[in-house]
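Structure record follows, encoded as structure tokens.
Omission of a single protein chain aside, the complex is shown with its protein chains in their original locations.
Letters A and B mark the chains as written, and numbering starts fresh at 1 in each.
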Amino acid sequence: MSQISTMAGVTPAPTGAAVEPRGPRPKPFFTPRKIIIYSILVMFSLYYLFPLYVMFTTSLKTMPEIRFGNIFSLPTAPSFDAWVKAWTSACTGLTCEGLAPGFWNSVKITIPSTIISIFIAAVNGYALINWRFKGSEIFFAILIFGSFIPYQVFLYPLVMITREMGIFGSLQAVIIVHTVFGMPILTLLFRNYFASLPQELFKAARVDGAGFWRIFFEIMLPMSLPIFVVALILQVTGIWNDFLFGVVFAGTQNYPMTVQLNNIVNSAQGTPEYNVNMAATVLTGLVPLAVYFVSGKWFVRGVAAGAVKG
Amino acid sequence: MQNSVSIRDLSLNFGSVKVLQHLDLDIAQGEFIVLLGPSGCGKSTLLNCIAGLLDVSDGQIFIGGKNVTWLEPKDRGIGMVFQSYALYPQMTVERNLSFGLRVAGMKKDEVERRVARAAEILQIEPLLDRKPANLSGGQRQRVAIGRALVRDVDVFLFDEPLSNLDAKLRSDLRVEIKRLHHRLKNTMIYVTHDQIEALTLADRIAVMKNGVIQQLSDPHTIYNKPVNLYVAGFIGSPQMNMFEGTLEGTTFTTADGTVVSVDTYDFAAPSNGPIQAVLGVRPEHIALGEAAAAMPFSIDAEIEIVEPMGSDTLAWTKIGNKAVTFRCDSDVVIETGQMVRIGFDPARGSIFSAETTNRL
Partner (left out) sequence: MADTALPLEAGAKVNRPSLLKRIILHNLPAKIAALPMMVTVLVVFVGCTLWTIYYSFTNSKLLPTGKFVGIEQYERLFATSRWNVSVTNLITYGVLSLIFTLVVGFILAVLIDQKIRFESAFRTIMLYPFALSFIVTGLVWQWIINPTLGLQGTMRNLGWENFTFDWIANPRMVLYALLIAGLWQGTGFCMVLMLAGLRGVDEEIWKAARIDGIPTWRTYVSIVVPMMRGVMVTAVVIIGSGIVRLYDLVVALTNGGPGISSEVPAKYVYNYMFSGGNIGQGLAAATMMLLSVIIILIPWAYLEFGGKGRRT
């Protein structure tokens, strides 16, 4: 039991069976398990990819080709005519100026809404964690609770309020609405993020005599880049894709792209031009898709963060 | 009698990183062997390979005489206890213990018998209906051991089981594990970075570094006759005093000129010519006062710092230019600035080749 054995000179190995197992386990490349897993994943991938394929191919076909009735086929002579038409001359109700105005409206709505809503939420989160005051938590709780209430409950009163303020049917109205409804989740995001930062930095700054805004701009903001990216992705995607607020509050001149898109497709007169419809759909989806592909991992983080409640 | 666990030429590479290199190890039936080393030395990896949780790159593993290199963990006749206990959180203690057995299709009364036996040995009977969240750290660890116990196996594997506990709990549970080993007499392979656990629990210790076993011996040998500089420095707190210098015949001259006669030292082989060497002496082997004068080597030194530790006192001084620590009983009165006689017997020390770091 207490022999001093060195690395050499050990007792001989027990004799084994014919094939002496040694080294790594032999693993066949194709196991039933692997085949099943990959087949299911590939099948679902087809389900997810199919609409994208259809969108693109249909938008590049000509109408005669579409009427031929094969949704799987690739365009024989791909052309961007439908895209041009969708952009410049498709009819969105009364006017036939294409999606372009809608695109710029969406830009005009998304950029200010994103900036304002993120800024306010960041300040909120910062105040809630580092500068708690009586009742601050109650406000926050109501904010979160309110985020579950369907928007329809707020619609009419908000219409009345914006009318009173004289901004109903304008960009300002829809921007304010987006800011209001972006507040709960963004504030939650920032609040949780600031709560996870080490408190010592903040305390040291207080001891140094810095005040509310100074600490915010010079200490908190620079440390918050990750969460800003996440918030940016959430808001840009969410606001760009919005339909309800756009159609209610923006006014016909300022309809965002999603509203124009729906008009082009669903309220068209005469025979539908499917290639134009699909082209319009692709164009509307390009911006959020671009954000998605560029942000990659950050998008996933945004999704997961958006899902974290308390 | 065949060995309980044997490892032959085991190697494991993660990509180009050689984690384990050509290891050979024989563990006798009922032995308590400890794999000791710092983080990253490969001890946990080796344990996981024995358990079958990791595939090896080369080599073989035998448990109870059977070649288990390609077998699933459940077929190897092992039970394992993890650092984080890994209890199934949504199950009661009783279910935690019995789940594996029931999944294997064991009969109900056999399951009950085994659970009852494990609960009795580990004294967790009153806890059977609780969930892990309602247990203390020590209780959780006992349940984790219980889960291995019910498997009725010969070999138990422990992966740093006490690292998550506070110091008091650690020493209590350490004793319990030793008692368990006395009672069950199973083979136990225990991984830790804590030398106290290793020295107190092990029949043999395997000190590991960079995937290679540096020394495999009983604790006494490892402590008193470390086989190289690494083992000497790793074991023993406070660390062994190391003197660099030159060895010629039986005379060791330190770098700053102190001459020490080492003819009482038990050399493995006579050395030829003067060589660079390191002389190591443990603080507790350095005597003070009259006892020092009786030693083969003694010298006067001035006390620089005194650290009373309750049970004994640690003192810092210098021999030549080298800082030296030694231990004395807490009743002995010494103070900073005092000149004292200290001495040691080189036979209790260790001499290493500076070039190969091996023991001479």
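Observations, loosely collected:
Note that a residue touches a chain if its C-beta (ideal position, glycine included) is under 8 Å from a C-beta of that chain, and two chains touch if they have at least 3 such contacts.
Bear in mind that the values here come from a model prediction, so they are computed numbers and not experimental data.
In the full complex, the chain left out of view touches A, B.
In the complete assembly, the contact with the undisplayed chain comes from A:158, out of A:60, A:118, A:158 or A:227. Among A:143, A:167, A:205 or A:221, only A:143 touches the chain left out of the display.
For subunit B, the list of residues touching the undisplayed chain reads 48, 51, 53, 72-75, 78-80, 82-84, 86-91, 99-100, 103-104, 147, 151. Touch with the hidden chain on the side of subunit A covers residues 34, 37-38, 40-41, 44-45, 47-52, 54-55, 58, 66-72, 120, 123-124, 126-128, 131, 133-134, 136-137, 139-140, 142-143, 145-146, 148-158, 160-161, 180, 183, 187, 206, 211-213, 237, 240-244, 248, 258, 261-262, 265-266, 274, 277-278, 281, 284-285, 288-289, 291-293, 296, 299-300, 303-304, 307-310.
Everything that follows uses one rule, which is that only the chains that are shown with their structure count from here on.
If you average the CA atoms of subunit A and of subunit B, the two centres end up 53 Å from each other.
Looking at the complex, you find that subunit B touches subunit A at residues 2-3, 6, 8, 24-26, 28, 31, 55-60, 62, 65, 67-70, 203-204, 213, 216-218, 221. Within the complex formed with subunit B, the subunit A residues making contact are 1-2, 4-8, 10-11, 13-14, 16-17, 20-26.
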